[in-house]
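Every protein chain of the complex appears in place save one, which is left out.
All chains are identified by letter, namely A and B, in their written order; residue positions are counted from 1 within each chain.
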Amino acid sequence: MKPENKKRLMIFIWSLVGVGVVAGLYLYAGKEPFIRTTLSGLTLGSLFFMVAAGLTLIFGLMDVLNFAHGAMFMLGAYMGWQLYTNPTFIFGMLPALLAFSTGIMMTSVIKPYLIRWEISSKWQNFLPKAAYFLALVIGVVAFWGFDILQLANTAMVAATTTTAGNPLAEISAQEPFVQFWYRPLLLLLSGLLVAFASSKPGVKTEFAPLDEMKSKLVLPIVLFGLTILSIIIRESAPVAILLMNGNWRFVISIIVAIAFGFLFGAIVEITLIRPLYVRSFFIVLMTLGLSFVIQELVQLLWDPLAYQMVRPPLFAQPGKAANLMEWLRNGSSTIDVFGVTFPTYRLFVILLGVVMFVFITLLMTKTRLGMIIRAGVQDPQMVEALGINVKRVFTFVFALGVAMAALGGIGAGPFLPIQPAMGEQYQMQGFITVVIGGMGSYVGAFVGAFLLGMGRAFGDYFALKLSLSPAIAEASTVIIMIIVLLIRPQGIFGKKE
Amino acid sequence: MSQTPLKTKKPFFLRFKDERILLILFALMLAFPFVMNLITGSGLNDGITKFWQGQLIIFFIMAVFAMSYDLLIGFGGILSFGHAASFGGGAYTFALLMEHWAPNFIGKYRILIGSLDITEGIVLLIVFLAVVLVSILIGLLFSATSIRLKGAYFAMLTLALGTAMFILVKATDFHEWTGADEGLHGVYVPDWINPTQNRLTIYLISLVFLVVCYLVMKRMVNSPTGRVIIANRENEDRMRMIGYNPVLYRTIAFVSASFFAGLAGALYSIWNTSATPTMVSAVTTVNALIMTILGGMGTLVGPILGAAIMQTISQFFYTWFGARWPLVFGVLFILIVMFLPYGIIGTWRMKRNDIKGGWQKLLRLLSKKEDL
Partner (left out) sequence: MSDHNQNDDILIIDNIHTFIGQFHILEGVSVRVPRGSITVLLGRNGAGKTTTLKSVLGLTPPREGKVIFDGMEIQGKRAFNVANLGIGYVPEHRAIFRALSVMENLKLAERQKGDFNRNADFIFHLFPDLKRLYKLPGNHLSGGQQQMLAVARALVPDNKLLLIDEPSEGLAPILIQQMMDAIRELSQKTTILLVEQNFIMASQLAKRYTIIDDGQSVHDGLMQDLVNDQDLIHQYLGASIKTRKELEKNHETRK
C-alpha cells in the first residue's frame, strides 16, 4: 500500500472512530446533556488553546519550556481586571514605565556613536557594569516612597463596591505632581543608562551603521510624547475610563492585557532567558523561579485572595435570549442554544479561541514573519545566515506567546475567580494539550485543546453520573495523554525527529 | 592490550579518609542533643533541645530526598517533575498501613522471642518492606510510561503523572482511606519511635539514615553502573554505540532515586505522624529541585548543603521579610540560576583554586597591614 493511501485510510478510520464516539455519547447521554456538555467542553478547550498556543509556539521555535506561562496567564487576568475596575493602578504606573522605555529605546540612536568610541578593553568591561549598577540605584531612588501598594489596594475597595454593569469605583487621590515629577525623570535617566550599557561602548565587534539617524529618532520621540501625555492624564484618565460604557471598558482591558503581556514577555526574554540559551537546561529552572516570583508579587500587591470580576454589560443582564440578535440587543446573560440554556460569556470565550486560531493561522501562513518562524523551527542558524536577526524574532515570538496567554487570562477573568493560583491548572492542561497535539504545531494545539476540553467535560459528566468526584475526571486527562503518546509518541500533528 | 586497573585494597579505617569532614560532622551531630542538653539543662525531650532536634530531623530527611533528586537531575541528567510522587507514595504507604492495618494486627497477634515482644518491630519491618516495594513500583510506573521520551516531553509527562497522583490523593472518593484534602493525621507509631515522646530515637535514626544513604549513593555513583549513568547524561548516542542501553540505565537511575525518596517519605511520615497531599504535590518536587540547584547539581554534598540552607532560610526569612518571604527567596533563586548555575558546591569545586588564592591574597594583605 502506498504511504499516502495508508495515511488516508488512517485518517478515515480515526474519523470513523470519532464519529462513532460522538454518536455513542449522544445516544447515551440524550440530546440536552450532550449539547450542554459539548458546549462546556468547547469553552474549556478554547481556554486550553489560549494557553497552549503560546507554549507550543515558544517551544517550537526556541525549545523553551515556559513554566511561567500559567503565571503570565494569571498576570494577564490581573492586569485586565485592574483596568476594568481600578484604572488608577495602571495609569499611576504608566508614566514610570513609559519613561523607562523611552530611555531604553534610545539604544538604537546612541549605539552607532558609542561603539565607535575609542576606549581600552578595561573600560569596555567596566563601563557597562557601572552603568547597570547606577541604573539600578537610580531606579530604586525613583520608586522610593512611591506607594504602589496603595494604588493596587484601591482595587480592593472597587471590587467590593461595584454595581453590576457599570461600576464606579472610589478613586483615591494619587501623588500630587509636585511630589511626583522627579520619578519619571529619574526613570528616564535610568533607562538611558541601561541603553548606554547595552550598546556596549567601545566594542568593535558590534554592528551599527551611522546612516538613517532620523528614522531611528522617531520611536523615542513618540514614546517621550506619550510619557508626558501619561503624566498629564494620570488623574483624569481613570475617571474617564470608569465612566465609560462597560463593554468598551472591557475591550480596552483586553487590549491592555495583550499589550502588557507582549511587553512583559519581551522584557523577560531579553533580560532573563536570552543569556541562558547556551545552557538550555537552566531555562526551565529560570521560568520555574519566575512563575514563583510573579505569584508572590501578585500576592504582595493584591493579597492572596480570590476576586470576582464583574461581567461586561453585554453578558450581564439577567434573562435568556432566544437568538443571537436578541442577545446583542438585550445583553442577556444566557442564550438558548438548541434548546439548552448556556451563558453568553462562555460563547464569547469560544469565539475568542477560534479568533485567535485564525489569527495565528494567518500569521504563520500569510506573512513574512510566519515564514521566518516556520523556517526558524527547522534551522535558526540558516535563517540568520540569510541576514535575518533571529534573536529579535525569538524575542517577538516569546512576547507573542505571552501576549496570547495574557489574552487567555483576561478572557477567563469574568468567569473564573481571579487569584494567584488561577494559572497553574491551565498551565498543566496546556502542557498536556501541547504534548497531545505535537510540540511546536499550532494546529496540533488547537485540535489537542478541543479534544482535551471535550474529554474533561464528558469526564465530568460521567463522574457526576457515576457519583465520582470531578478529581477523577481531571486525573483522566493524563490517561488521554498517555494513550496518545503510546500510539503516536510525537503527538497527533507532531513531526518525527 | 587490555590493562586491568590497579585496585589496591585500603585498610578499613583509611577507606574513610575522604570522608574526614563527614565523620567529624557526623560526630558533631551525634553529640548535638547531648551538648544542647548540657548547656540548656532543659532535658533531652524538652524545650529548645527538642525544638532543634526537630529542625535537624527535617533537615536530615529532606537532605536524603534532595540527594535522591540529585541522583536524577545531577547524575542522570533526567529532569523529572514527578519526584514527589515517590516521596509522597512512601509517606502514604507508611501512613495507610500504620493507620488501617497495623493496629488490627497488633491487636490480634503477638510475636515473642522468649519474653521479648517484637510484634511492633516485625510490623515496622513489613511496613517498610511495603514502602520499598511501593516506591520501586512508582519508579517503574514512571519509567515505563515516560523513560523513552526525552527532554521537554519527559519533563511534561512526569509533571502530568505527578499531578495525576496529587489529584488522586486529594480525591474525595477515597476519603475513608486517605482523608482527601486533610490527609492522614495522628498516624499510629510505636511509642519508642514516637517523635513527641521519644524524639532522640527518631533523631538518631534519621541521622544514621542520612549517613547511610549518603554512603550508599556515593558508592553507587562511583560504581561502574553509576559511571554509565553519568556518561549517559553526557552523550547518549555515543553510549548506545558503545553498546549500553541508555533506557535501561535511565530506568536504574530512576528506580533507585525513587527508592531513596520513598524511604525518606516514610521517615518523614513517622516524624510528623501524618501524610498530607502536600507531600505528593509539585511544591515538594520543586523544593528538592531548589535544594539541589542551591547546593550544586551533580555533587552529593550539594543537596545536603542546599537542604541545610533551605531549612535555615525558611526559619529566618519569615522573621526578616514577613509573610511574603518567598518573594525574596524566588528572586534569590533566579539570581542563582543566572549567576551560580552550578550551585555553591559546584562553583566552589570549579573555582577552588581561585577562591583559595583570593583568600591567601586577602590574608597577605591583612598581615602586611598588621606589619605596618
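Simple rule for what comes next: a residue touches a chain if its C-beta (ideal position, glycine included) is under 8 Å from a C-beta of that chain, and two chains touch if they have at least 3 such contacts.
This one's a predicted model, so the numbers in the text were calculated from it and none came from an experiment.
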item: Chains in view touching the one left out; value: A
item: Touching the absent chain when the full complex is considered, from A:377, A:434, A:449 or A:463; value: A:377
item: Touch criterion as defined above, residue of A:206, A:303 or A:326 at the omitted chain; value: A:206
item: Which residue of A:390, A:428 or A:449 touches the chain not shown here; value: A:390
item: Contact set of chain A toward the excluded chain (per top definition); value: 204-207, 368, 371-372, 374-375, 377-379, 381-391
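The rule is short, and it goes like this: only the chains that are shown with their structure count from here on.
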item: Euclidean distance of C-alpha centroids - chain A vs chain B, Å; value: 37
item: Chain B to chain A touching residues, read off their complex; value: 79, 145, 148-149, 151-153, 155-157, 159-161, 163-164, 167-168, 170-173, 286, 289, 293, 324, 326-327, 330-331, 333-334, 337-338, 341
item: Partner chain B, residues of chain A touching it in the complex; value: 59, 63, 65, 272, 275-276, 279, 281-282, 284-286, 288-290, 292-293, 296-297, 299-300, 428, 431-432, 434-435, 439, 468-469, 471-472, 474-475, 477-479, 481-482, 485, 489
